[in-house]
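With one protein chain removed, the remaining protein chains of the complex are shown where they sit.
Coming up: subunit A.
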Amino acid sequence: MSTATGGSDVQPAEYDNRDAFADELIALARENPRVVAVCNDSVGSSKLGGFKSEFPDRLINVGIAEQNLVGVGAGLANGGFVPFVSGAAPFLTGRALEQIKADLAYSQYPVVLCGMSPGMAYGELGPTHHSVEDLSWLRALPGLDVVVPADRLETRQALRIAAAADHPTFIRVGRFKVPDVTPEGARLERGHWTTLRDGDDAAVFAIGTMVSRTLRAAELLASEGIEVRVVNAAYVAPLDRAAIADAAASVNALVTVEEANISGGLGAGIAVEVAQSKRRLPMRILGVRDEFAPTGSNDNLLDYFGLTASAISTAVREALSDV
């Protein structure tokens, strides 16, 4: 990977994944007249303005009513449509969790849930507006895919895969600007993770906003002679068990990094797999440490919870020292 910035003064361009979401949704809607958008008054924050002007009849705004929002999505799928149901991630998942469970996952209606501005993107607005529980909640639902794209390209590909699926998918659509990390020509595949950098001392599994930071951490460690494998684990469900098994067999320590509560997200999922494998490996699970965030910007809070390149590299060193 040449996009990581270690040692360089040039900052790579960074992008709001919601723009990629908005463009790709319009592209999908042009290709397929059955693509519709459903939102909870979030036309602006879900970046649906362009969709609305091009397809006014195909945007259903149910107002500030998330339970109805998700139920309506299930009904549209019953009626033969491909609904993209979007809303701020904390409200879409928390307020309508039972609808996501019963109407989508258990009923297997192929609705695409677009959780906008996830993680701690709403920084100073506080924990009511943070969505760091979503991965724990949603990973517990069988039959629901959970995807956390790391950049623009992956966001577009995740939308396209979900639109063609015969089951429901939740996609985190990031607001916090991130650089491109996906190599040119790489294709996102359901349940398969992408290795962005090879190494056999330790493996770091990262998602979303944490992928570019993990690549920078790997550069820092490489300068000390520690070679780290960096895996973009975009599909939090289904997990890529082969990638976990492969790492568990070939490196000496595992680290996971996510902008989510560590109680049940990516790291917890990987730990469950590793705990049941033959080899015992030291692990560090980085994320929100089961605590409501203090006041701060998204950047401040990522610092607070140790979700920086420097903190990730420290965690790798510590895990390796347990060996």
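Everything below uses one rule, namely that a contact is a pair of C-beta atoms (placed from the backbone, for glycine too) under 8 Å apart; a residue touches a chain by one contact, two chains touch by 3 or more; residues count from 1.
Basically, contacts and distances are computed from a predicted model.
Engineer: Between "Transketolase", "Cobalt transporter CbiM", "Molybdopterin converting factor small subunit" or "Glycosyltransferase family 4 protein", which matches the UniProt record of the unshown chain?
Structural biologist: Spelling it out: the chain absent from the display is recorded in UniProt as "Transketolase".
Engineer: Consider the whole complex, including the chain that is not shown, and state which of A:L48, A:V70, A:A206 or A:A293 touches that chain.
Structural biologist: Touching the chain that is not displayed is residue A:V70.
Engineer: Pick from A:D16, A:D103, A:D134 or A:E259: which residue touches the chain that isn't shown?
Structural biologist: A:D103
Engineer: List the subunit A residues touching the unshown chain?
Structural biologist: 36, 57-58, 60, 62-63, 65, 67-68, 70-81, 83, 98-99, 102-103, 106-108
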